[in-house]
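Quick one: the structure is below, and I'll ask about it shortly.
Only a portion of the chains appears, each positioned as in the full assembly.
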Amino acid sequence: MFRNNYDGDTVTFSPTGRLFQVEYALEAIKQGSVTVGLRSKKYAVLVALKRNADELSSYQKKIIRCDEHLGLSLAGLAPDARVLSNYLRQQCNYSRMVFNRDLSVEKAGHMLSDKAQKNTQSYGGRPYGVGLLIIGYDRSGPHLLEFQPSGNTLELYGSAIGARSQGAKTYLERTLEKYLEIEDPEELIKLGVEALRQSLKDETLSNSNLSIAIVGENLPFTQYDGDSVAPYL
Amino acid sequence: MFRNNYDGDTVTFSPTGRLFQVEYALEAIKQGSVTVGLRSKKYAVLVALKRNADELSSYQKKIIRCDEHLGLSLAGLAPDARVLSNYLRQQCNYSRMVFNRDLSVEKAGHMLSDKAQKNTQSYGGRPYGVGLLIIGYDRSGPHLLEFQPSGNTLELYGSAIGARSQGAKTYLERTLEKYLEIEDPEELIKLGVEALRQSLKDETLSNSNLSIAIVGENLPFTQYDGDSVAPYL
Amino acid sequence: MFRNNYDGDTVTFSPTGRLFQVEYALEAIKQGSVTVGLRSKKYAVLVALKRNADELSSYQKKIIRCDEHLGLSLAGLAPDARVLSNYLRQQCNYSRMVFNRDLSVEKAGHMLSDKAQKNTQSYGGRPYGVGLLIIGYDRSGPHLLEFQPSGNTLELYGSAIGARSQGAKTYLERTLEKYLEIEDPEELIKLGVEALRQSLKDETLSNSNLSIAIVGENLPFTQYDGDSVAPYL
Amino acid sequence: MFRNNYDGDTVTFSPTGRLFQVEYALEAIKQGSVTVGLRSKKYAVLVALKRNADELSSYQKKIIRCDEHLGLSLAGLAPDARVLSNYLRQQCNYSRMVFNRDLSVEKAGHMLSDKAQKNTQSYGGRPYGVGLLIIGYDRSGPHLLEFQPSGNTLELYGSAIGARSQGAKTYLERTLEKYLEIEDPEELIKLGVEALRQSLKDETLSNSNLSIAIVGENLPFTQYDGDSVAPYL
């Protein structure tokens, strides 16, 4: 492997102003199994492909609930995602206890951004090696955010991260106009599952490898795993 | 990539007295989409080209309000800009709460300078990888500042930073005499938008990728995005 | 030995997003003697091959009891396992003293994960060089977890780690349907011992090199060593 | 660029007893625009050439007032000069508040020296990349000091630092006998401006790029910029 001279740590700019370690962390996301997020005007949905290391293991958790109105799916290093989701869960609790209100989804994104940015500007650590899709519902409606190791957190209408995610993204772009207007949550989930299918290679979606979550108007964060995903296959 | 021997960290001078890491941070600014700032005797204006990562994402925020009399646009690493604008927002609040007055624009610039300089003189961090255009209005009138990763903050009549910003700069230089005297804020914005156009390549300005802000005499910091920018296209 | 350029420490990503030091730590596990874990609906079992350095030494401990409802077996660096099991034992005590209840097995896994993740994201330490199989019984029934140096802790139906563990794994996969339904703890242990046999090379199981532990419904964590393993040979 | 083996940090002596990083910091001074200082028996004067990055910017500040009796001009990294002048300003305030007297110019120089020396003897920072000319008036009369990154602060009759400063120096050496005796402050300034001219290349002095300061007997630190420098052109 030929050594690029400017990728030894996160605090060194290349002559073209790039931070290579941050870019390499993005590659860790591409090693993870794909997850898709999308939102209509009333709901936000996550669908994710669970991977099992081998036949003996349960499938690895891909969707994590943080609060009644907020949750996320991940692609990349699962232990890093745990750190970030634990942090978010604490912030949600704090907001409810201290201010007696839900943490706004935008604020949640800012908080993750700030936490991640620090790791890109101080020596001795590394960027988080995980991407997150965050869905939530607050006063301003449903939201979908994409968190990146650089500390960027984007608001999106739809996104897909992880291995071969481009297939799902293309599907979402093509159907954007349509799903933005979907009123029926079931239908929105189905479209998400269809998007996920565009990123599969040898896998077939089944009760055991599909994970779904939805949040929205009058609908707290709800997760479907195992038999409960059957209706969407 | 051939390694320059003196660009490994921010605390090493080259034999010609240069700090290469600080110079590389300037390159990060050139990777960002262009933003333009200008001021007349009564107003200061920011216009910026928003970029969206792909069709599914909202456009990334390019202009950030810090206070009623102060805001900024950015080019470069957005998470770094968040850190700096949060800092500025806190200082604005502090000034209002403790001294019961607006933070002067010059002081704001000094504060950013001091914060950025530290990162160029201590091991273990990196310079901020972002340029900022700051507009504000205080007792001494409207101001436009340009913040650089080196810790330099310049007072200017007009400026443009980011990809292909030279086109906008040239336009501003050519029209400097004229716009300094513009009394109508609408007209000043239009001239700014025209400057921005000189730095475009394949993009066309539209409701969705143009962002505008103005501040001035009897005019608190006001931001235009989406449909509200239509009159200036 | 040709030096890979990105494996000098745990805080550097390779251009493909890998953390090599974490992967090398997995190799330390493969140097350890094999241990097998499996669970039915009522019980969880560990069987392990003890190794002795030479004829004069007792066999090295492979199974460690942490609490009445929880224990683990290890493969890899034994001193690292001591650190982790001591930590788990303290957490079990703390849970009982402060909350007056057993630490849930899932929580125990989370705690190990968090502890191990830190070592993969901060400079100056190293990942733990040991893999653990953790069995426990709590309100939600019997559990088997596999802890990895990356900070991943997986819930499993069966697993084997250490030298030539693939043989045991294959056996468990083949018999999964069967042993999940086993009601008799003795029978479950015997199946585990049979699985372990698939991973042996020159060794023969005997009173002195076989170590067994079981936990389950109405059955506190019980360990069999020496003569007490005879019935299962 | 061929790497000298002893210039990697400020805490390594070369085999000939040199600290190369300190010497390289001197080079940063030569990148700055020229500034000239001189003193007669009653007054001390600074004149400086302001540079503007481009036509849109105001000229960069070259002279900084620290107190009623003390100020400085700089050549090199402006953000570093800000740090040092802020420090001096604080010390001046402190002296007045605590001891009820002006900080002596000699003491001011000592304080800068001590601050700068530390950066040449501890790992993890860098020398200041700026030279300063400090003028002041205290009980012992007018003073001119030159501060260097090494921590040396020299008392002088005249000095020039920055790009092509040798021309000005030679002029001052030639006229030293004369200007030491000048009684009229206006005349002393004019001689300083003439000295500055010897260091110009393509620039012409004008209202906008000349900066002047004077302090002396019954004359608090006074700065001339813009139109007020016209009489001296």
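Think of it as A, B, C and D in the order they're written, each chain with its own count starting at 1.
Keep this in mind: a contact is a pair of C-beta atoms (placed from the backbone, for glycine too) under 8 Å apart; a residue touches a chain by one contact, two chains touch by 3 or more.
This one's a predicted model, so the numbers in the text were calculated from it and none came from an experiment.
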Report summary line: A student told that 4 identical chains are shown should find the copy number of the whole complex to be 7
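Here is the rule we use: only the chains that are shown with their structure count from here on.
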Query - Mutual neighbours - chains that touch subunit A and subunit B alike - result: none
Query raised in the report: What whole-number Å value describes the gap between the mean CA coordinates of subunit C and subunit D?
Result: 69
Query raised in the report: Centre to centre, by mean C-alpha position, how many angstrom separate subunit A and subunit C?
Result: 31
Query raised in the report: Centre to centre, by mean C-alpha position, how many angstrom separate subunit A and subunit D?
Result: 55
Query raised in the report: Can you list the residues of subunit C that touch 2 or more other chains?
Result: none
Query - Category of the chain touch graph - line, ring, star, complete, other - result: line
Query - Pairwise chain contacts under the document criterion - result: A-B, A-C, B-D
Query - Parts of subunit A lying in touch with subunit B, wherever the complex brings them together - result: 4-6, 10-19, 110, 113-114, 116-117, 120-124, 146, 150-152, 154-159, 169, 172-173, 176
Query - List of subunit A residues in touch with subunit C within their complex - result: 1-4, 7-9, 20-21, 24-31, 53-58, 60, 76-80, 82-83, 86, 119, 123-127, 129
